[in-house]
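With one protein chain held back, the other chains of the complex are shown just where they sit.
As written, the chain order gives the labels A and B, with residue 1 at the start of each chain.
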Amino acid sequence: MMTFRSIQGRAAAALLTLGVLLAVPGAEAAQRKFEMNIEDTRITLVEKMQFHTFAFAGQVPGPLFYVDEGDEIEVLVNNVTALPHTIHWHGMLQRGTWKMDGVPGVTQPQIAPGESFTYKFTADPSGTMWYHCHVNVNEHVALRGMWGPFIVKPKKPTALEKTVTKEFIMMLSDWDSKWANKPGFGGVPGDTYDYFTINGKSYPDNQPMRVTKGDVVRLRIIGAGDKTHSIHLHGHIMTVAFKDGFPLPAPYKADTIAVAPGERYDLIFTADNPGRWMIHDHVDSHTMNGDRPMGGIMSVLEYTDIKPDDFYDWKAKKFEPNFYYEDSLKRGPGIYTNDGFKGQAVQ
Amino acid sequence: MMTFRSIQGRAAAALLTLGVLLAVPGAEAAQRKFEMNIEDTRITLVEKMQFHTFAFAGQVPGPLFYVDEGDEIEVLVNNVTALPHTIHWHGMLQRGTWKMDGVPGVTQPQIAPGESFTYKFTADPSGTMWYHCHVNVNEHVALRGMWGPFIVKPKKPTALEKTVTKEFIMMLSDWDSKWANKPGFGGVPGDTYDYFTINGKSYPDNQPMRVTKGDVVRLRIIGAGDKTHSIHLHGHIMTVAFKDGFPLPAPYKADTIAVAPGERYDLIFTADNPGRWMIHDHVDSHTMNGDRPMGGIMSVLEYTDIKPDDFYDWKAKKFEPNFYYEDSLKRGPGIYTNDGFKGQAVQ
Partner (left out) sequence: MMTFRSIQGRAAAALLTLGVLLAVPGAEAAQRKFEMNIEDTRITLVEKMQFHTFAFAGQVPGPLFYVDEGDEIEVLVNNVTALPHTIHWHGMLQRGTWKMDGVPGVTQPQIAPGESFTYKFTADPSGTMWYHCHVNVNEHVALRGMWGPFIVKPKKPTALEKTVTKEFIMMLSDWDSKWANKPGFGGVPGDTYDYFTINGKSYPDNQPMRVTKGDVVRLRIIGAGDKTHSIHLHGHIMTVAFKDGFPLPAPYKADTIAVAPGERYDLIFTADNPGRWMIHDHVDSHTMNGDRPMGGIMSVLEYTDIKPDDFYDWKAKKFEPNFYYEDSLKRGPGIYTNDGFKGQAVQ
């Protein structure tokens, strides 16, 4: 379940680390240990569009942390890039552990190139959370892929979430190709964002979401970039059930939900309408790959019993069943890397 | 009630169509048939600012579909422009009719220039919906006026909406004058939106909203463009009653509501405070016509018993009583064109 590949940092950093991952489940709280490099990594957003990132464990998004509420988390972070970083665990309360909150100059010094830092904290509260660098966020978060999902399974789930049979995670982000290969620069006023991704990939190089009639789907959307995205699902009524991980006291129905930077929405819907249904950002200009239309933040909700028509753009698409983390989430708490999100090490 | 004028497509398309509109109201569900061209049409946003659109029935917004929940809708669409299109009926569930959902390459092939397509579906669910093209949305929706209102009257209205005596529809959109006369181009990263409209017109060339003391007003706002608009009504407390057509379980009060692209909000308020009251986008830069201030998304809520003062900018304004569709909506379900929204055919 918990696999991790040896990742070689660049030579200059003189840090050859082997990922170590331990989980000691107990009656009360598991201890979950993880070692993670931050690495100069080239990621392909779509087609030939590549971006230099500072990738957690060499992948964008970073590894999935899927843990139980109350688990003791320990993450050894090795910075093998040439720039300073930290990790903020967005949504974690850090009760009694404020120096683990990951804010440079406020809760800790920056983690300098070649140095390491160990974050230790309790998974509290439950819900859809995430983590990201907190140094020069205008570049590191907005343009360098320094984010990943952090899902905390609740001790006492709500009645509605107990009905869920399938889960997807969508992290939304924006990119400015002008800075693609200029690490240490970018994310400045006047920038023109021209690429838009779900889990680091733009349409058509991202993936469909596959469901079977009868599934109760939970869609965990995370605003990880600089822009607000207005996500519209066709053919279904979504219940907006959680905001920032917290159950809403009055869940409401919607077909379009605006997700601002830093926000998370958990949307629950029943897959009761077989077909092929678009899910996309309704900000029209976010459906672009550079100046080419019908790209960016778009995907298709596919029902397994609907056969591909000739006119279907993805009729020959190779399906990767873990693109939205559904396989990992099915397997239960753990810390998961994902080969599909890995890029190429930059030497 | 249901009028439609013969609309001549451009000669190249060799398609001279006569609009046909039928409604067969029954005890259970009416059949509503409509024929609609998509036409190259020049629309005037404000003053001399004209924009080349691909207009539904030669008007922007497109015709109002005001139907009963459960009605059987049939729309024959003739594409008499030089570019491919489709129509997505935003909010319609298309239960069992997913191939009527209007997404090119996913639910159907594009409707090529000179070709036609018939959409057939049931009006479900009720609420404030809309329709728009789904081909190259960055240009066709954002810059070419390919949108119109689709209102489904509920079988079981809520107690609150039963109190309503007057209804207005506001479709919000954004334009970049750089592309005004370059159909087939535009809507690319780096664009500068410089015109902003309500129902296709900018202040001061749009219209006041007229009410009489005691009216209970329902304002149906539709985010049809690329930007989020933060709509502020002066002098009244609005109840945010519906989101995307669905009644909110906990309606709340507001004086300003942010409407993201694709979203719809139904706001209900009592006209209990005679005067003249601004309603406008609180995004300051959206009150511009190009580089000229005090334009864009602004209007005035006028009480009928308040006489125009000398200082009133609209004291000599010619009133068009159907600009916000109030007349059409009063007349009951039907499909309505609107001469005031028609542009000039582009030869």
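Assume contacts are C-beta pairs under 8 Å (C-beta built on N, C-alpha and C of every residue); 3 or more make two chains touch, one makes a residue touch a chain.
None of the values given here were measured: they were computed from a predicted structure.
In the complete assembly, the contact with the undisplayed chain comes from B:His232, out of B:Arg95, B:Lys120 or B:His232. Residue-wise, the contact with the chain that is not shown comes from B:Thr287, picked out of B:Thr53, B:Asn138, B:Thr287 or B:Ser328. Per the touch definition above, the residue from A:Lys33, A:His52 or A:His90 contacting the chain not shown is A:His90.
Across the entire complex, the residue among A:Thr118, A:Asn138, A:Thr304 or A:Gln344 in touch with the chain not shown is A:Asn138. Within the complete assembly, residues 192-194, 228, 230, 232, 234-237, 249-256, 258, 273-278, 282-285, 287-288, 290-291, 293-294, 300, 306, 311-313 of chain B touch the chain that is not shown. Mapped onto chain A, contacts with the missing chain fall at residues 88, 90-91, 93-96, 98-99, 101, 103, 105-109, 125, 134-139, 141-142, 187-191, 223, 225-226, 228, 243-246, 248-250, 258, 260-263.
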